[in-house]
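With one protein chain held back, the other chains of the complex are shown just where they sit.
Take a look at subunit A:
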């Protein structure tokens, strides 16, 4: 009983800190990842009567009924072919780029269509808004709004879109929709489709299921009459990019395949495009939802990811004058001397444009405007009617054609502007943080200006129509042009405004979250102090652990602050809003308010940090002093002695502490800049090397350990190389550049694989074997030694066997994927079984009531690492063993050099074996960070190694695959280092069994865990501050927010694992 109490006395800080961090991150995340308010209003046909645009032309004079809904439909049917992750240069002619790459000019069919003479097809550069993930883009394309980051979290279980959207409008207005391809569509639009052929989209290793399914249904559907809107969503390019990267054979094959399919589609359409044909009024759109980087990733806001292409084709000939509308600013000549132009279009405008073309109401929340060039592609619909009624000279035809089109377009823009204005009005009344008043006023003015001239246009239209043919068409066109420009100004201003202001943040929540986080740092520090004080007391009084009255006014103050914050939160929205209103009055706007709050808290916390840091020496002295005095012993000289010891110990501690603190501070501050976040792995390795060099300098006296320090540096180099190579995709034979080598030297590759993959794993297995063998084992661990060791070794053999099977280097006939998948399953179960057994050991031991000796913890740590290591190795793939070996060796180097440093210090000063110096832990932590990056991970969602989720499984299950992906992502950087932390202490000296030795040992262990936690917490805090400062930054959704999410999850995982480990080890 007393033992467990003692245990809890040691480990309760971990749980307290875990709780604090969770609360802080929860609050900050709630404030930071707030979405734009989604309005559930929808547009309907009848709304238009309240707009100023409903002119007479909308009403049929004979029947007095509206002819059409909002706009005059220009097309009857539309085919939307979506190619996931279609880079701009997949479709655009290579003449637009400096250098022709193998993946360019593959979709020849579309290029030829767009650039043949008099074509009514056009290629656009489509610009999407980040986050560039499929779900967000589909939302953006259909709602015409700006989806926000929070949706990324919902990306796996996409809920239905509640906002008004294009698909809803189409379905509502009697259009029959057919969908085939990516099954992301269905949960978004659960019952809008007339017919649908969904295919599973989440298995990225599968390049063909979706595409083959789409092709199978697309071509027959083109002959059917039972649809008005056909959506075909191809996924192959996206998956090929994720798995192999852009420059790879599968990617080129995919593009060629699409070329063939599109050729067939176009042929079918053209064959039936004659008058009265099935596709007379059909419009073909081939669009990409987002781009991708050369590495095949997407999600962020870089040009490569944001730029995608759009191909639009009307099956009718374009009347010549309309082409003057087209933007000819970006033109190049190709090799045949054809003039090719590409203009750009915002994906934001897609919903409005398609709605206008189809003649359905614009989605309520759409803020895009109808794109003139896309609208011009179908100009024929109106000019046809024009030419039949007016038979005049060619010049007049020119005028009237253009004029008719412009009239149409101006009318559409009028409706468009009215709809956007309506949305903005409703939005600002229904959301607490609407748009800033001055911006709203400006928008209002622009709209009023544009609207003021609208009656002029309509009246003049009438006038001019009467005196038709008088050669005034030029003036008329210029009037129309002015009107169109006025609307355009308004619409552009709105979208600009929306873009800049839409991600709104809850300042209060963020402030509270951040302050709790910073407060937790101070508390963390005081816990470390507490653990160290305990050691001194042990040393002085030699009577086990004594809980001492803690001097910390700081601590109590901070706790009060935290409680205050939580209470504030508990009073929830009402209080929050009123405070916000008050603060908004004082601070003019929320942004400055957040700045003030955050900087105040920051300054306060830094002040306290410094204060408590300065207090360390004197405070502890006082503590020990009072402790000894309280005991009332006569040993005055004794207290004197302790004080001396303490102060000397203090100095040794502070020096190293300062170095560690300095390095951690560098790393933390580096997170405030986007460049350093991008190169975080290199920064971590740089700092690791710095510690290595400092160690080398320190141990330069003993030759034997010089070797250790130098080998640490060497390993660091190797780690760096591995990291650089780790960036390329895992499956090597697929890349075009490497595939050549494979064919040339199959045998050579085999040996290379033997060397780089089999060798490390056998060394690993040997190490595990040895470490089990040579530890002195107490009774309950004997089961482990003899029962599980063979199983572990077996798993180590199975892992490379699986890779050999995967890579197809050795052709083994008749092996099904099930049999192949059996191997990873065995490995998982061995790892899991080992973990279970460890848990059993824990319970068993608890019952037996024997006290743990440090040797036990040593072997417990090794067993734990082995159990986790198996699974993580399996998931990491073929580069795994190399990285694991390097990390083990580096860890060993850290332990060794730490031992030497301690020996040296012991010589100088007998007191120091009691303190734990933070430098090795810092080194351990940096090593963990660089391992994260070397294993091919990055702090972006697209950087997740999705392939790892499918090791051993072919089908997708959200929980199972999610866990595997999680373990893969955080395994080598969080799970293994934290469970391995006790090794830093256990390797330190001979195993101790006496009470005092144990007490010292556990205090040290506590310190190690606390310091590690503190370092993670400091970096996470700085990431949070960075996100707060940079939240209006261009790259916030592409770079900072994912980094924040990774760090926040990492911090909570670290805390959680430390809690687990403390339960397990203590």
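By definition in this document, contacts are C-beta pairs under 8 Å (C-beta built on N, C-alpha and C of every residue); 3 or more make two chains touch, one makes a residue touch a chain; residues count from 1.
Throughout what follows, contacts and distances are computed from a predicted model.
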Expected UniProt protein name for the omitted chain (select from "Phosphatidylinositol-glycan biosynthesis class F protein", "Trafficking protein particle complex subunit 2-like protein", "Ubiquitin-related modifier 1 homolog" or "Protein kinase domain-containing protein") would be "Phosphatidylinositol-glycan biosynthesis class F protein"
Among A:168, A:686 or A:828, contact with the omitted chain is made only by A:686
Out of A:84, A:307 or A:698, the sole contact with the unshown chain comes from A:698
Touch with the missing chain holds, among A:448, A:717 or A:801, for A:717
Note that subunit A touches the chain not displayed via residues 673-676, 678-679, 682-683, 685-686, 689-690, 692-693, 697-698, 700-701, 713-714, 716-717, 720-721
